[in-house]
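See structure below.
Heads up, this is only part of the complex; the chains shown haven't been moved.
In order of appearance the chains are A and B, and numbering begins at 1 in each one.
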Amino acid sequence: MADDPQRNFRSAYYEKVGFRGVEEKKSLEILLKDNPLDLEKLSTFSQRFPLPSMYRIHVWKVLLGILPPHSDSHALVGGYRKEQYEDIVEALEVMRYINTSTPSTHIYLRMFQLENQVLPRCSETSPPDEENEDFLSISRAMEEIVDDRVDCYWLIKCFISQFHTKFGDSMPHLPKSLEHYLSQEEPRLLNHLKVCGVLAQLPYGLWFRRCFAGCLPESSLQRVWDKVISGSCKILVFVALEILLSYKIILMGISRPDGMVKFLSNIPQENTDAIVTKAIDLWHKYCGNPVHAV
Amino acid sequence: FLEDVKCQAKAELQASDSRYRAQRRITQLLQTELLQLYSQVEVEAPTSSTATSSPPGGRADTIT
């Protein structure tokens, strides 16, 4: 396949304009007509192109195993998922873990804890730890993307579970990887970060454990999650890299580590779409476009 | 032979389903029991229960 670094920029551009997007949408529609669905092809599609928003939730559910590959099982399995959701909510209400005023993200957390047998005893009241905060952060973002509560809970649960199973081992290596690519792209900035002693303190939790939930607005975030859900955690490194590159001038002007961390933890929300587009381009440049064209 | 596989699959699914329904009935009984017990505790010791033991009503707030 021809190496064309411009391609994804263009596809993102045409997606907005509507031409290229129409073509991609059609090929996705063809894939979605398969029975059973070809998960590999769906993953490849979603690695290469942004998912059209009208199909995003459906594709995510299939890729995360919430719905099985056989489309004629979707109604049955969807019904099971709904029952499971309702059973758990009901039990938590009866046991008074939740009530009508509990925020939905906290309901999801309790549900997740119940299913994973880590629901704390009622009397043991502890403030949420870091892991809970990661969960809540991802939940809040997912809630902005998904309207249906049943879908939302299942997507949060399976997104987080799949992320830990698939990428748990890679997580500790991502900061090193970021350092490597930064040395390729902008050694001066890397040097500045080293000199300031901020390299070890960058907001890796926000970037990698939370997959940018609470960092990027949902419209940009979902394009990153398309890649994560379809099988890449490397994309996270490139989004982080692109954030550093985009704010290079500001960062070069800060020398205090805490100032830099503060800025990076609350980046401006204006041009995040461009950051994500450039990050995806960089990711394709270094890691290659997935083969098997659609 | 294919019919055979399909039948077996169907039977397995039904078994899983009935296991679920049985468990669900148990849950419902326990839930009723619990609700009853909560109201009993509240009636019998309306003040001491809120003071000494975990108040049933307020638990959801602990995490916020």
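Of note:
Convention: a contact is a pair of C-beta atoms (placed from the backbone, for glycine too) under 8 Å apart; a residue touches a chain by one contact, two chains touch by 3 or more.
Only a predicted model underlies this, so the values are computations on that prediction, with no experimental measurement involved.
Only one copy of each distinct protein chain is drawn here, although the full complex in this structure file has the stoichiometry A x1, B x2.
Just so it is clear, only the chains that are shown with their structure count from here on.
Here the CA centre of subunit A is 33 Å from the CA centre of subunit B.
Listing the residues of subunit B that touch subunit A in their complex gives 24, 27, 31, 34-35, 38, 53-54, 56-57, 59-60, 62-64. Residues of subunit A that touch subunit B in their complex: 87, 90-91, 94-99, 101-103, 106, 109-110, 122-123, 125-128, 132.
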